[in-house]
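Every protein chain except one is present and positioned as in the full complex.
And then chain A:
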Amino acid sequence: MKLPDLTELALRNLRESVLRNSLTTIGISVGVASLVAMLSLGIGLQQMASRRLVKSGLFDTIIVTSRRELRGMSREEERTGPNPAESRVLDEPARQEIERLPNVLEAYPDIRFRTELRYEDKPHLTTISALPSSAQSNDAFEGMQGSFFSSETAAEVILQKSFAEELLGKTQPLGAPEPSVAELAQPLLGKELLMRYAQRAAAPQQPAPPKTNETASADNSLAAAAYSVVSREQKLKIVGLSDLDVESMRGPMRAKVFLPLKLAESLHVMQPTDVSEISRAASDQTVYSSISVRVKNPAQVQSVEDAIKKLGFNTFSIVDASRGLRQFFGVLYAFLGIFGSLALIVASIGIVNTLVMAILERRREIGIMKAIGASDRDVKSLFFAEAGAMGILGGIAGVILGWAIGQVINFGTNIYLKRQSLPPEHFWAVPWWLVVFGILFAVGVSLVSGRYPAGRAAKLDPVQALRYE
């Protein structure tokens, strides 16, 4: 039989028992929908994760430390590298040299110090670090209350949520719901903090003259060869409150209060390295404890890291972590795919059942067709065509259904995220290949399911079939 005739007869037969065949087709479409939904969730989650990770700066950032730094991340290299005594100092010329390396977006010093912040006359000891303006795109500031620094030199400060809780004296008992950032931000935004810090002054003999917004409280000069340390105070305005932990990768060293980079540099805060590098650093040169290097593309991290190592510094990045992540998503896909196809397997049993029922019901019809000259192949193709048609229809409906389920879940989740004052997220992706794959898979499963019933129908003995009434 020719294909147009086959299709026509198959569709006519499907229409004849429309209820049963539509139920079977719905079964297939639910199967395909669950497969498409599961896989698009997996794909969407992966896309979201990589988007997030790129934004988090984990994958395009290299942290550079001096080899003298005993807190260096890689102990092995310290042993194999050049003698620590001969290693280079991580100072401003070194920073500029690193910034000139190919594929480097920027290299900025990690200014990080522990000091006291006074809020409503109560002291709070915390770690402060400086942020470049490029950090604004970091996703930690996405759900932020308030705004980012108005300029790189503004006397402004952004607080991490947990520090805000500390300032407000809101320590939550375990298990209690966390207060939202918005709640915490309201009493704090626009308020002032007073930061007390130790300034590294270039001239030891004469204390630095007090500037407009600074007040030299005590002339606590330290008898040192190259510089003195002066205690100073700085007023800071709270402009933002971030929910996520910006510096999660730094572990116990992470800061909870952030200053604009240029402001922090201008303060010349005493750094821990100042003491250790005292013998080597020129008196007017700041020595950095570490430098953060941002690379144009996560793929170039390795090559930039190698180049920095050649300059004589220690480096650290999380390139290997991404490999593990890809593996994780591979496994996740497989699992989601298996769960998704379980429904399709159930649907294929439905196809077998429907077609076997159709054979029983249409025994006589098959007998008639054979008596008037239908070959085994004609009968077989007819049943195949019916299974295939249910597969195509079910596949198309299933892809649409899966997409719709995704949209609904995405919509619902975003309402939830909004209630939690989190930014909306697109974690559902149906790429075109998944659409094609979904439909082809449905047709494939249907044809495989149709094999047995079609074979049975083809082998039906016409004499028996016609005798049956």
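Observations on the model:
Assume a contact is a pair of C-beta atoms (placed from the backbone, for glycine too) under 8 Å apart; a residue touches a chain by one contact, two chains touch by 3 or more; residues count from 1.
Heads up, the rule we're going with is that contacts and distances are computed from a predicted model.
This figure omits one chain of the complex; the name its UniProt record holds, of "Anti-sigma factor", "FAD:protein FMN transferase", "Biotin carboxylase N-terminal domain-containing protein" or "ABC transporter, ATPase subunit", is "ABC transporter, ATPase subunit". Residue A:V463 is the one among A:L311, A:I349 or A:V463 that touches the chain missing from this view. The hidden chain makes contact, of the residues A:L19, A:V331 or A:I372, with A:I372. In the full complex, chain A contacts the hidden chain through residues 1-2, 4-5, 9, 12-13, 16, 364-365, 367-378, 462-463, 466, 469.
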